[in-house]
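First the structure, then my questions, so here it is.
With one protein chain removed, the remaining protein chains of the complex are shown where they sit.
Chains here go by letter, A, B and C, matching the order in which they are written, and residues are numbered from 1 within each.
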Amino acid sequence: MDEKDTNRLEAFSDGVFAVAITLLVLDIKFSPFEPGGGLMDDWTLWQVIRHQGPTLFAFVTSFVTIGVMWLNHHRVFKHIKRTDTTLLFLNILLLMIIVFIPVPTALLAEYITAPRYHTAAILYGITFFVMATCFNLIWRYASHNGRLLGRKVDVHEVNKISRQYAFGPLVYVISIALALFNTPLTMVFNFLLAVFFALPEFPRPRRKQSDPFVESDTIAE
Amino acid sequence: MDEKDTNRLEAFSDGVFAVAITLLVLDIKFSPFEPGGGLMDDWTLWQVIRHQGPTLFAFVTSFVTIGVMWLNHHRVFKHIKRTDTTLLFLNILLLMIIVFIPVPTALLAEYITAPRYHTAAILYGITFFVMATCFNLIWRYASHNGRLLGRKVDVHEVNKISRQYAFGPLVYVISIALALFNTPLTMVFNFLLAVFFALPEFPRPRRKQSDPFVESDTIAE
Amino acid sequence: MDEKDTNRLEAFSDGVFAVAITLLVLDIKFSPFEPGGGLMDDWTLWQVIRHQGPTLFAFVTSFVTIGVMWLNHHRVFKHIKRTDTTLLFLNILLLMIIVFIPVPTALLAEYITAPRYHTAAILYGITFFVMATCFNLIWRYASHNGRLLGRKVDVHEVNKISRQYAFGPLVYVISIALALFNTPLTMVFNFLLAVFFALPEFPRPRRKQSDPFVESDTIAE
Partner (left out) sequence: MDEKDTNRLEAFSDGVFAVAITLLVLDIKFSPFEPGGGLMDDWTLWQVIRHQGPTLFAFVTSFVTIGVMWLNHHRVFKHIKRTDTTLLFLNILLLMIIVFIPVPTALLAEYITAPRYHTAAILYGITFFVMATCFNLIWRYASHNGRLLGRKVDVHEVNKISRQYAFGPLVYVISIALALFNTPLTMVFNFLLAVFFALPEFPRPRRKQSDPFVESDTIAE
């Protein structure tokens, strides 16, 4: 098994996810200095911190979103064991969208209280649609005839991911349509979708709770 | 043993710690140019460097704090061998707080000489309280009935961590109360706490000093 | 086999590639606020986004370029199994050029619509010429008499890389000459070259499509 290829792809992707998720904090910038140069008093500082509301909200949302995307990547590459040039290219495309996520998220966070405007929500929806499409392309390409999957693949789990991913882009089209009507709802909807695609199939330790120190071999890779 | 899961979680976490700790240097910015455009002379430059005091102090404090948190993470994940979705989510929450630490630390560093004001110290205390809670949740969840621990777990060490962590959040509540009275003391107290949680249980090579080139098997994993 | 050396070199290089590729997003900055302080309406925001054209183009081009360079690095270090000081130095030189790529790319993206000017295109061409030379030096040094290659090296693949790389710098000299005449064409030409050097020899799963779940041992490393 050519395991080394996947290892470097995963290390590189983990690096990109880690940098992208950490750079988010650079947007949280506020100075405790009065325009005159002195330190703010407690009351003024609280006002400044409170006005960081949309920024902090964008920070948390982007952080959890990229974190959830990392979960998705992690989940998909549990089954992909080999790489070829096509997969590496598709992965680079996916990472480009991941890295881009903070831009529309920060924009949408500013517009969350301006329900008359829809540009930010549409841009946000399009970004997630492209990301879902990238995840789909990676999975379809790698799992087609088991092309790049491991030998001892968990067929049940593979089919489950395939079924789940099948209607991914479709759902995000609905999300873009939703953006024309309700900005805050779009944000919540997209976020729940991201969690949904990461969540249900995730490896659970299948050993019995009553026997905590005996490991099941069925989860061995 | 499904070791791959922990490996990627650790690689991703190491990446986030590494980026967060390195970004701190971006705050140390000073120009050696006079307002008129020429280079400062030696005396003026020393003045500028000396005025970087709070910034350098915040740099060192944040660096060591995030470093110590990395020690804590390292220590906890020595025992956690498997992952599930809950643990991955909790880890993302923890990383979010880690990444956020430089913000209240830089703020507090500015207020260290302004003992009348408490907002910065309270924000700092709350951040550490949330972080301690995240570490606790991760440890409780993973160690409950040995859920995600390795098979050959060191029961003595596991219990020691559990006892140590039990009063973590409580201590940080005291720290927040302290922030209402004395800002510099809060900073020192929080820092010593961080070191305390990283320190006592750390793996020491248990082989005899008199026989330096024979490794003990008891520390083998 | 001293595999550990290559592992750390690859981990460090992956880190540099990951940070360099992610920092690109920091250039995409636009504020949704009117000069007066209010949020822009939909129409104005679209105008602002549309004016980000060259910036977004530079982001995509730099991202894919660095991604392709990562593919090249990945491809070359599939065969290099050991390191020495010379190789580590050459790799640091290569990484320095990789990290520098966003600077001339962003410059060229601004000048893509100003065909009278050639400085940006020449700088871009020189950067790629130096990068191609670094890749060549690494490969020549490591593959000379199989100096740092693995024991079970794929001679056919090694010779293919050597032949491909032989005329790399030459081609980039042509690209610099081209920069004197046509800026957009230079950008397209350089990009296609990067893909060419990454592409043709990339590992393809050599097992038969008709037997998807049996892995060929010939790709084992």
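Rule of thumb we're sticking to: a contact is a pair of C-beta atoms (placed from the backbone, for glycine too) under 8 Å apart; a residue touches a chain by one contact, two chains touch by 3 or more.
As the structure is a prediction and not an experimental result, all values here were calculated from the model.
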| item | value |
| --- | --- |
| Residue touching the undisplayed chain, where the options are B:32, B:53 or B:184 | B:32 |
| Residue among C:23, C:39, C:60 or C:130 touching the omitted chain | C:23 |
| Touching residues (missing chain, whole complex) on chain B | 10-11, 14-15, 17-19, 21-26, 28, 32-33, 39, 41-42, 45-46, 49, 59-60, 63-64, 67-68, 70-71, 74, 78, 198-199, 202-205, 209, 212-215, 219-221 |
| Footprint left on chain C by the chain that the document does not show | 1-2, 4-5, 8, 11-12, 14-16, 18-20, 23, 26, 82-85, 88-89, 92, 95-96, 99-100, 102-103, 107, 110-111, 114, 117-120, 123, 145-149, 151, 153 |
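FYI, only the chains that are shown with their structure count from here on.
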| item | value |
| --- | --- |
| Copies chain A and chain C touch via same or different residues, half shared test | different |
| Centroid distance [mean C-alpha coordinates] between chain C and chain A, Å | 25 |
| Between chain B and chain C, centroid-to-centroid distance (C-alpha), Å | 35 |
| Touching two or more other chains - residue numbers and ranges from chain C | 15, 18-19 |
